[in-house]
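Here the complex is missing a single protein chain, while all its other protein chains stay put.
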Amino acid sequence: MASALATRDLRRRFGAFTAVDGVSLDIEAGARHAIIGPNGAGKTTLINLITGTLRPDGGDVILGGDRVTGVAPHARVRRGLARTFQINTLFPRLTVAESVALAIGERRGHGRDWLRPVAAQREALDEARGLLQSLQLADDAAVVTRELPYGKQRLVEIALALATRPRVLLLDEPAAGIPSSESQHLIETIERLPAEMAILLIEHDMSLVFRFARRITVMVAGRVLTEGSPAEVAADPRVREVYLGEERHG
Amino acid sequence: MRTLIGVLFDGVAYGSLLFLISLGLSVTMGLMSFVNLAHGAFAMMGGFLCVALMRRFGLSFGLTLPLVFVAIGAAGALLEVALYRRLYRASALDQVLFTIGLTFMVGAAATWIWGPSQQPIELPPALRHQITVLGVDLGAYRLFLIGFVVVLTAALALAITRTRFGAQLRAAVDNPQAAAGVGINVGLLFSVTFAIGAGLSGLGGALAIDVLGLDPTFALKYLVYFLLVVVVGGPGSIRGSLLAALLLGVVDVAGKYYVPQVGGFIIYASMVVLLVLFPHGLHGRRV
Partner (left out) sequence: MAAASDASTPGIARPRWRPLEIAFWLAPIPAYFAFPERRLLLSQIFVYGLFALSLDLVLGYAGILSLGHAAFFGTGAYTAALLAQHGWTEPLSGLLASGAVSAAFGLLVSLLVVPGSDLGRLMVTLGVGLLMYEVANQASSITGGVDGLTDLPIGALFGKIPFGLDGRAACAYSFAILALVFVLARRLVHSPFGLALRGIRENVRRMPAIGVDVNQRLRVVFAVAAGIAGMAGAALTQTTQLCGIDSLGFQRSAELLIMLVFGGAGRLYGALVGATVFMVAQDALAGISPDYWQFWLGAVLVVLVLIARGGLLGALDAVGRRVRRRH
């Protein structure tokens, strides 16, 4: 069976610096896969290569069995690949409802409609309401995004990605900026995501990673150091060296 | 009957002038990412100041040049500290509107003081004749222009590569946050660079009176050329500006001489083509 998302030997340089150096991944449908590694290991670059924001110098990205290496980012989204951003990338002056309605409307093909008001798109708006309810954001529907507290903005970040009904979801440090004492709601939201959705999670918060992931890839200096179940990775001495070594210098 | 060499020579002289005036704009855009459409006004004010100094105080042309450089440079520094500094983080639209507004004000003031017509200028007698070089008659003034800019460019190159200021400038153009992080006083750097750029522009404006003419519409009329030099050469790149300015000078002069019916069309069309081919300019973002 074709994997939901695969990369084959992805490579990307920035001048003399090689950010991603031959990374191959295989992620099946319904996966709960995490990528961890020290800062500068190339994790975000990898995400950008997978989404198409960056073009690789070598290698391929395969989405649902199809090679998408040359396909534009927006087209990959339409094929079922979505991502969230490490730093909130939201629409500051749109309300929460408008933001989600925008994403859902686009998915439903309303983007070309310039004559009928958004308020008349009944089905899209119903779906938006449902999505907000599932994320417990329904009460904030009329709030302008930039006036939301940070934690809720992080949820909107996820809502936008979910609105595209992806088969593969890339979460780039979803808990970034949220103190562990407050991340409960976010973690529960991520855990409640559909079972058939493949999820690739980049995180530094190890408690979240070990709680959530069924498979972990460790990246160092642009390469995959090791990959395995959480127990295997936790026991791997090389992994501890990477993190302990970082502590010594950091 | 002008020969190809004559046309080339005129083009190079014209290009040198453009380079001199546009240099400050290029560095400002590369360093502060600030779209300063009022840069032409510095050149224009330099020209008017030169005329005023010569006419009202009877100074010789040569003497006005350093004075214009210092005066316009000082005006630039003042403007930068008082007004421009607030807009470094503003949107490109705000910067455009603000600097167009300034240009309008300066142009209107110039018309009110000096009137709308062309300002005549009396060049020193030493520069008013032709010199014959290798059988070709070349204007002494244009020779002087080229020579002046050559010397200046060499001096600048030395300053950029050999002095501490130059090193700091290159660092700041490359990565302003990192530069600030290693203790470079970026604010002061900006002000000094801006002032020098304005001074050079004013100087160029004074030197340009004989070649480009001077009237209160100068700032807007030639703005496109200055912007062209910067964008085609790559903002922040001195080498790029020089190349672009010379290219533009030669193409414009040759175009107007060989195909006068088409006039400025060639320049604007070339600009569009070049921008499409080199969206980051010929040299990109390097000093």
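A and B are the chain letters, set down in written order, and residue numbers restart from 1 in every chain.
Rule of thumb we're sticking to: contacts are C-beta pairs under 8 Å (C-beta built on N, C-alpha and C of every residue); 3 or more make two chains touch, one makes a residue touch a chain.
Note that the coordinates shown come from a computational prediction; the quantities given were computed from them, not determined experimentally.
Per the touch definition above, the residue from B:102, B:171, B:238 or B:253 contacting the chain not shown is B:102.
Set against the missing chain, the residues A:10, A:68 or A:82 yield one that touches it, A:82.
Of the listed positions A:7, A:44 or A:121, the one in contact with the omitted chain in the full complex is A:121. Here the missing chain is touched by one residue of B:44, B:138 or B:228, and it is B:228.
Interface residues of subunit B with the unshown chain, by the touch rule above, are 29, 35, 83, 86-87, 90, 92-94, 96-98, 100-109, 111-112, 220, 224, 227-228, 231, 235, 261-265, 268-269, 271-272, 275-276, 279. Subunit A residues in contact with the hidden partner, per the touch definition given at the top, are 51, 53, 72-75, 77-78, 82-83, 85, 89-99, 101-103, 105-107, 110-119, 121, 125, 129, 141-143, 160-161, 163-164.
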